[in-house]
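Sharing a structure here in structure tokens format.
With one protein chain removed, the remaining protein chains of the complex are shown where they sit.
We call the chains A, B and C, going by the order they appear; numbering starts again at 1 in every chain.
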Amino acid sequence: MENVNQDTGFGERSADMGGRMVNKDGSFNIRRIGIHVHHRVSNYQNMLTMKRWRFLIVILLVYLLINAVFTALYWLAGPEGLQGVDYQQDTWGQLKQLFFFSTQTLTTVGYGRINPVSELANWIAALESLVGFLSLAIATGLLYGRFSRPKAFIRFSNLIVYSQYKGGKALMFRLVCYKDDHLLMNAEIKVNVRIQTPDNTYRFYNLRLERSHVDSLVLNWTVVHPIDEDSPFYGLSQKEIVTLQPEIAANLTGFDEVYSSTVVARISYTIQDFKFGFKFLPMYFSKSKRTDLDLAKLNLIDQE
Amino acid sequence: MENVNQDTGFGERSADMGGRMVNKDGSFNIRRIGIHVHHRVSNYQNMLTMKRWRFLIVILLVYLLINAVFTALYWLAGPEGLQGVDYQQDTWGQLKQLFFFSTQTLTTVGYGRINPVSELANWIAALESLVGFLSLAIATGLLYGRFSRPKAFIRFSNLIVYSQYKGGKALMFRLVCYKDDHLLMNAEIKVNVRIQTPDNTYRFYNLRLERSHVDSLVLNWTVVHPIDEDSPFYGLSQKEIVTLQPEIAANLTGFDEVYSSTVVARISYTIQDFKFGFKFLPMYFSKSKRTDLDLAKLNLIDQE
Amino acid sequence: MENVNQDTGFGERSADMGGRMVNKDGSFNIRRIGIHVHHRVSNYQNMLTMKRWRFLIVILLVYLLINAVFTALYWLAGPEGLQGVDYQQDTWGQLKQLFFFSTQTLTTVGYGRINPVSELANWIAALESLVGFLSLAIATGLLYGRFSRPKAFIRFSNLIVYSQYKGGKALMFRLVCYKDDHLLMNAEIKVNVRIQTPDNTYRFYNLRLERSHVDSLVLNWTVVHPIDEDSPFYGLSQKEIVTLQPEIAANLTGFDEVYSSTVVARISYTIQDFKFGFKFLPMYFSKSKRTDLDLAKLNLIDQE
Partner (left out) sequence: MENVNQDTGFGERSADMGGRMVNKDGSFNIRRIGIHVHHRVSNYQNMLTMKRWRFLIVILLVYLLINAVFTALYWLAGPEGLQGVDYQQDTWGQLKQLFFFSTQTLTTVGYGRINPVSELANWIAALESLVGFLSLAIATGLLYGRFSRPKAFIRFSNLIVYSQYKGGKALMFRLVCYKDDHLLMNAEIKVNVRIQTPDNTYRFYNLRLERSHVDSLVLNWTVVHPIDEDSPFYGLSQKEIVTLQPEIAANLTGFDEVYSSTVVARISYTIQDFKFGFKFLPMYFSKSKRTDLDLAKLNLIDQE
């Protein structure tokens, strides 16, 4: 077989590699250890990729934290530091007034009813407004980074079907670009399979595809691997295929016009995702002068 | 014919595909259905691509809305919440004062004549100034995203002419980069045609071009498809061509130096856009030590 | 000759093309006419590429203009609109106070000594602070766009020399990346020449280079066109070369690591830039454990 792929980046000794290569969500099933989390983790990346509500909570917590720190500093600067604070209130009430003054300084609202008079309080306020300044810069950068980050808006089918195809058999899965007015130009897909041999080593193969390139990915794309002489599945029964414990990993790349950038999407199918004897049903239909693409039908299969 | 293109990304059964592939404005003639609009629509993309005046109206409405919400909150916080409000006025007048205070807080102007004194009002103001902070970050990101978004400043001719060419016939359209000091480096064009066969299926062909690459696209470019043996139009009369209902779709890509990015432009011509027996007239002229490119002449054609 | 280049993007009839193709500064010698300047000019591009002091002047003028407009609006809102204005002063003095209040609102400083009290003045201030908000967003975008814009920090020699080379002749110019710690990865150069034939048409040729690719452009690069059988200058005397009125245009592309982007530089040499019988002198020297690259020597030539 000539499609052995030595360049996957994965190891061949199954004793070294635990579990699947690629997780269902497209991330790799690798854990890094041995260096401090501080070096291993990219804060910027995390802030970019975390869910929206978590991001907002982080922002809110940082806001409260910075204000709490400066509240403590104003407290240490003493009661003569700020003008306009009502010192009739108890300690807790005074702290809250300092806290609110801090928020007014950090966000540069600066109403001015409470304002710094002592030198120390003035220095703290000068520092806090600079911190606010830089925080705004950072928040701007993070928010812009979040929504301008190129993403491939691609959904893959949950299943991979094994069905009749042109007088033989084929493996098929499909994918679709699900955002309005988005598309991938020059979409390319590359599909690898990892199988486990009886001697406990892994083998990697490129799966030859009926079509691995699409000029403009606007409709759904059914990726077809015909099981011919070049296929590692050639001549195998369903049972034998199961025994190989294949993991099929696909990489899709394309140029997204909205982001003016190359984007990447990834999927991995294990043997649990195989459906033998099924086929995909159509997803798009003519609708007078237009074509309707029904995204709800992405996983619609039927027995042959 | 060897130029059949299977990789267009479009389907071949004309019963499934309604109408033209690509609209006149370069968007694809596909509608997505079956998933919620929330998942299907990219807000960021919409904010990036909407017309300028619509964008400004959205900004203004969001500004009014946020302030209206906080006005309501200050109202709920009660009359002792804010100092400096004139409570002699009627309810409407009081609400307006709260609204203006809200704008001063959101934009972080914070004049301070009106300012929060109660704890609840202070919390609301602290929250509103944070919201203002983040809104500024978002507005910055959207505005930067809007004007830094790579665009191909290309105009295509409205028409495609069918004319004499080097002893035979050719289809020709032209295009021009219309912005001063803009140009496309390594411009590449790819032209497909979709024709309808008598048995109601679509066929796709690459149209072979006399030239599909230009080093620097600074002048106009007349794209020429000579109708030779490889052409799907070879040996056909004008009437037969009309019967095929051809749709010619072109994709132009190139590197834009101003954006340092690859940009894309697209056009589609249907049979209504064909002009048989016409030719394009020149668009540029020597003007002493310079060349003048007359963009008004882009669609200027003349009978042969 | 096999190096005829049909894909330059330039026209072949010298009656149509006036003067040189590419100006000394790398821009193209083309003027666009026929559509309104508003459509032809990209404001964003202009703000990105104008000189720093001009950019600052534009910012300053816009600042003054916006404040002048709002000053007029506050004036129209009447003397009861703002609190804290000294109406003892004459009209000019009052206008200046309104102007300063306007700057405090636009920049969201909001000291608050002067502040809006009437409804109309409050609306104007609410609008102005929103304008300030958006102006900050725009200024941020422009400034970031300016300094993050990928540029090729390349200087070309002013001259192109015609000198002895490996038993024959060659045309040579050189270039250098002049910024510390900048370099171009995978630098590629493409050199075209346009010559004028006796029948008043232009001919374009690719000039074959001894080397058109450099892995890492860190030192200077002498681009050498050996005048062999493939060269349009083969067998021509100095006088004959002058008669051809050659214009040599070069395009350099490469990947800049600092900007993580492909960058482009361009140069054009006309016959006035040719130096017959000269050669370039070395630009770099060993300096103990380091190499010194002397940028002042870029144009240093000597007679053969």
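Criterion: contacts are C-beta pairs under 8 Å (C-beta built on N, C-alpha and C of every residue); 3 or more make two chains touch, one makes a residue touch a chain.
Small disclaimer: the values here were computed from a predicted structure and weren't measured.
Chemist: Could you tell me which of A:112, A:226 or A:246 touches the chain that is not displayed?
Modeler: A:112
Chemist: For a quick check of understanding: of C:200, C:272, C:288 or C:303, which residue touches the chain that isn't displayed?
Modeler: Result: among the candidates, C:288 touches the missing chain.
Chemist: If the hidden chain were put back, which of C:22, C:77, C:218 or C:301 would touch it?
Modeler: C:218
Chemist: Residues of chain C in contact with the chain that isn't shown?
Modeler: Chain C touches the missing chain through residues 59-60, 63, 67, 96, 99-100, 103-104, 107-113, 135-136, 139-140, 142-144, 147-148, 153, 178-183, 185, 187, 211, 213-219, 221, 255, 257-258, 260-261, 282, 284-297.
Chemist: Which parts of chain A face the unshown chain closely enough to count as touching?
Modeler: 5-11, 14-20, 27-35, 39-42, 44-45, 48-49, 83, 104-105, 108-112, 115-117, 119, 122-123, 125-126, 129-130, 132-134, 136-138, 140-141, 144-145, 149-150, 190, 192, 251, 253, 259, 261-264
Chemist: Touching the absent chain: which residues on chain B qualify?
Modeler: 108, 110-112, 140
The criterion applied here is as follows: only the chains that are shown with their structure count from here on.
Chemist: Cα superposition of chain B onto chain C: how big is the rotation, rounded to the nearest 5°?
Modeler: 90
Chemist: If you match contact pairs by residue number, which of A-B or A-C shares over half of them with B-C?
Modeler: More than half of the contact pairs of B-C reappear in A-B.
Chemist: Going by the contact rule already set, what residues in chain C reach two or more other chains?
Modeler: 108, 110-112, 140 - these are the residues of chain C that touch more than one other chain.
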